[in-house]
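For this view, one protein chain was removed and the others were kept in their places.
Chain nomenclature is as follows: A, B and C, assigned in order of appearance, with residue numbering initiated at 1 for each chain independently.
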Amino acid sequence: MGDLLGVAVLGAGHIGADHIRRLDQVVSGARVAAVADPDTARAKEAAAGIEGVSVHAEAEAALDAAGVAAVLIASPDPAHEEALLAAYARGLPVLCEKPLVPDSAGALRVLEAEARLGRRLTQTGFMRRYDAEYRQLKSLLDSGRLGRPLMLHCTHRNVSSPPGFTSAMLVSSSVSHEIDAARWLLGQEVTAVTVLRPRSSAYAPAGLLDPQFVLFETSAGTLVDVEVFVNCGFGYQVRCEAVCEAGSARIGDGHTMVVTAEGGAREEVPQDYLVRFADAYDREMQAWVDATRQGRVTGPGAWDGYVASAVAEAGVRALESGHRTTVELAARPELYAGVDR
Amino acid sequence: MGDLLGVAVLGAGHIGADHIRRLDQVVSGARVAAVADPDTARAKEAAAGIEGVSVHAEAEAALDAAGVAAVLIASPDPAHEEALLAAYARGLPVLCEKPLVPDSAGALRVLEAEARLGRRLTQTGFMRRYDAEYRQLKSLLDSGRLGRPLMLHCTHRNVSSPPGFTSAMLVSSSVSHEIDAARWLLGQEVTAVTVLRPRSSAYAPAGLLDPQFVLFETSAGTLVDVEVFVNCGFGYQVRCEAVCEAGSARIGDGHTMVVTAEGGAREEVPQDYLVRFADAYDREMQAWVDATRQGRVTGPGAWDGYVASAVAEAGVRALESGHRTTVELAARPELYAGVDR
Amino acid sequence: MGDLLGVAVLGAGHIGADHIRRLDQVVSGARVAAVADPDTARAKEAAAGIEGVSVHAEAEAALDAAGVAAVLIASPDPAHEEALLAAYARGLPVLCEKPLVPDSAGALRVLEAEARLGRRLTQTGFMRRYDAEYRQLKSLLDSGRLGRPLMLHCTHRNVSSPPGFTSAMLVSSSVSHEIDAARWLLGQEVTAVTVLRPRSSAYAPAGLLDPQFVLFETSAGTLVDVEVFVNCGFGYQVRCEAVCEAGSARIGDGHTMVVTAEGGAREEVPQDYLVRFADAYDREMQAWVDATRQGRVTGPGAWDGYVASAVAEAGVRALESGHRTTVELAARPELYAGVDR
Partner (left out) sequence: MGDLLGVAVLGAGHIGADHIRRLDQVVSGARVAAVADPDTARAKEAAAGIEGVSVHAEAEAALDAAGVAAVLIASPDPAHEEALLAAYARGLPVLCEKPLVPDSAGALRVLEAEARLGRRLTQTGFMRRYDAEYRQLKSLLDSGRLGRPLMLHCTHRNVSSPPGFTSAMLVSSSVSHEIDAARWLLGQEVTAVTVLRPRSSAYAPAGLLDPQFVLFETSAGTLVDVEVFVNCGFGYQVRCEAVCEAGSARIGDGHTMVVTAEGGAREEVPQDYLVRFADAYDREMQAWVDATRQGRVTGPGAWDGYVASAVAEAGVRALESGHRTTVELAARPELYAGVDR
């Protein structure tokens, strides 16, 4: 079985360690060949018990390690650009956790570097495209059974925000998932953003504008609204309703068990994205491994990562100015022609 | 407006007082003309503030009071037979709370008395026939869209049983509603009963067999199962699923508000039958008033009251013997020809 | 029973005839004493079979008819102002279908006339305040269990729009219900409106901007969004989700029967507001009759009717300009102090 895909994982923190476990135990056809983290103790712990893995402090050393044929980037966001360029220099296929690069200027540099290679190496980690419910919704929209989509109503709620989470990050970090999901579901680009500020919850940290209500306009005139509320207290809840000309379809209220007790019927709401989207992460990585072993690149690419950054930046400007803000995108290189459906 | 229907209400206890309020304030076309209760203080309190009402200790005095044109019987079950015969003697239309008469022998005497009159005067208080959900289900079954019904799965749950509630009363009192509902929904008679005894809940009073699982066979071979659980703790829950040849239909899980908080999405379950079936009671009484003012009798009649008693008695025998017990019914008088749909 | 409330009904069209039936057959404590409609044939037809009713071509003649003690206005919107002033001149309590007066200037004249009387005579026909689900939601919000409300997400969908329905009427007619419901649920005034225009459905009449997405800001900073879509094709659907600091609550997805057949589980969606809100109409009118017989006025009043008109007018301006538009209200007369909860 010499053809197992040897993967170098950059970053052994929360999600990095989870991805190492996933590659080792869940995904077929791949093995963890190298792990890099400046905190080598953490890297060693994440790699413990995996046969034939090497551990490194430097990302580039991991890329050059024996048996490495692909790269998974789960390092802190600011390290993504350098890691991507290093992978491109070696011709290694990459699965890069979102955001591709935190700022759109950096994302554009990455994009152009890949475009110069003349072939795609990058899959960006928008794992909602691999969630069963989102795929079901997209399949329905693509079928045309409900006519054209006119509006998307989205909800993105977290139990509580981590320390240091800023008002801008509700748009740039949380809503970036909805940016990609909306583009993918609709096959349309986002053209303008408005951010409204309802009164803030008393349970949000002082000064944090939470919740926010974000409005996206698309190239085809579809209106996308997103409630983002990162201190909602009760659970991790991601919903999407597509309102079309001949019907509407809703995902995200799915339940698996109804418990009737103490005067009410109750469905559990997951508390965490790793729970809600566990299967999507599994499927995403399996899809990447399968495609990579066949020499192909599928799924959201560098262009999608760049657009998400650019729209999020416009969103942050809209939040700060209080005004509708148009989105300006660079010309799309030939390599990324066509909206990825 | 001299044609408001003057009603004598017999019994001013829990449900009697509620019906007096209903006739006075909710139902149009009727007025409370007389109230009878051996506890005249209770009768006076229930009649307080109603114009033109007389209060009596004796039921017959109320029937003879000025302005009385119809009778509502809400007195204790053992008093029903005498009250019904007194109403018949005066030719007064009657709405009689269930059970018509607690034992089937007495119910049969009442039935034969009405049959001798040669016209129907009696509506029996099976108010589920007036519940919007049950009507929706019956209308669907009658439409034939789902083919013939093969099974009914029923649930009848109460928060807790009142003092003095016996194992036999789970069948004779609680399940009597399902007996009538099944006959009405299916248009079939019940032919045999079996009662199974799951282990009892630790929250049921000592010695009470609760829950029970009751199986009815019908004349057309439809199987009806009823979970009756009168100390379920969490609410008053009545459900019915009709399994048909071409689909199934379920009522009783209907919700009106979903609250998401504290890690779950929750729907309230009503705690009481007066809450769950408030509209059914209103509609039942309005239907009775409307029909009576037009000189008609509609809805479940004395025959239905008799059958419910007879089936319940067979059920109690089945509970006690542990065996399947067949149901024997008297010949149906011509007056009650045809199953009431 | 001389104290049945004699009601003059102005207007015997679609909703007028339905209200006449409701007063005659559903609501207790009232009777239809007079009916007025310029089309007296229509008035006679609606009044047929009602004892002691008189029929008139002129509204004022009906107000002066024998036995009239209260007025129900169901005439065309432009006739409301004159009818209200005529009722005030006679000191008659009024239940006036929404809108109170179509334009806010007229509504203000009516309001000031009632204020000069020094007592309230008017209940405005915002019947959602009487809907069981809305009341359940309001009761939950008032309890404080979920903390302060931060956002309301509303949906208002109709199967199809009637002939002559204009883009402005989506705001001024359809959304006026949400305007009142939001004010009532929140106990807050609306301070600004923005109307967004998603691409229009191919199934909407040519030129009609349908759907629209309307945003209301309130005095306390709560954000209210309303999807209004009057040619959605599939049903009449009214939903409201209140997002609060400690949880969210949603109404309008309530179902009563689930049918599983042909590869799916299906719940019916009502096709018409008279079906969806039948009970609310019943309860509204009963509440009005009960209060009127006791010499009281409850429920939404002339102030609420005026505010709804003023907000709707701002909404139409926002639709036309494409900009956020602030709402300017007249000073509230002492008579209407306090938000009506």
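Going forward, a residue touches a chain if its C-beta (ideal position, glycine included) is under 8 Å from a C-beta of that chain, and two chains touch if they have at least 3 such contacts.
These figures come from a predicted structure and were not determined experimentally.
Name every shown chain in contact with the chain that has been left out of the document.
When the entire complex is considered, the left-out chain reaches A, B, C.
Taking the full complex into account, find the residue in B:Gly247, B:Gly264, B:Pro300 or B:Gly315 that is in contact with the omitted chain.
Hidden-chain contact among the options goes to B:Gly247.
If I consider the whole complex, including the chain that's not displayed, which of C:Ile15, C:Ala132, C:Ala261 or C:Leu329 touches that chain?
From the options C:Ile15, C:Ala132, C:Ala261 or C:Leu329, the contact with the absent chain belongs to C:Ala261.
Which of B:Leu137, B:Leu208, B:Cys232 or B:Val327 sits in contact with the chain that's absent?
Answer from the full complex: B:Cys232 touches the omitted chain.
Across the whole complex, list the residues on chain B that are touched by the chain not included here.
Spelled out for chain B, the touching residues are 147-148, 150-151, 153, 196-203, 211, 213, 215, 220-223, 225, 227, 229, 232-234, 243, 245-248.
Across the whole complex, list the residues on chain C that are touched by the chain not included here.
233-235, 237, 253, 255, 260-269, 271
For chain A, which residues touch the unseen chain?
1, 3-4, 24-29, 31, 51-52, 132-133, 136-137, 140, 145-146, 246-251, 253-262, 268, 279, 286, 290
Here is the rule we use: only the chains that are shown with their structure count from here on.
Just to be sure I understand: the centre of a chain is the mean of its C-alpha atoms, right? Then which chain's centre is nearest the mean of all of them?
So the chain sitting closest to the middle is C.
What chain lies farthest away from chain A once each centre is taken as the mean of the Cα atoms?
B
Would you kindly state whether over half or under half of the residue numbers at the chain A/chain B interface are used by both copies, giving same or different?
On the two sides of the chain B and chain A interface, the residue numbers are mostly the same, over half being shared.
What whole-number Å value describes the gap between the mean CA coordinates of chain B and chain C?
The answer is 37 Å.
Please compute the C-alpha centroid of chain A, do the same for chain C, then give the distance between them in whole Å.
About 45 Å, centre to centre.
Can you check how far apart chain A and chain B are, centre to centre, with Cα atoms defining each centre and the answer in Å?
The computed centroid separation for chain A versus chain B comes out at 58 Å.
Would you mind listing the residues of chain C that make contact with two or more other chains?
246-248
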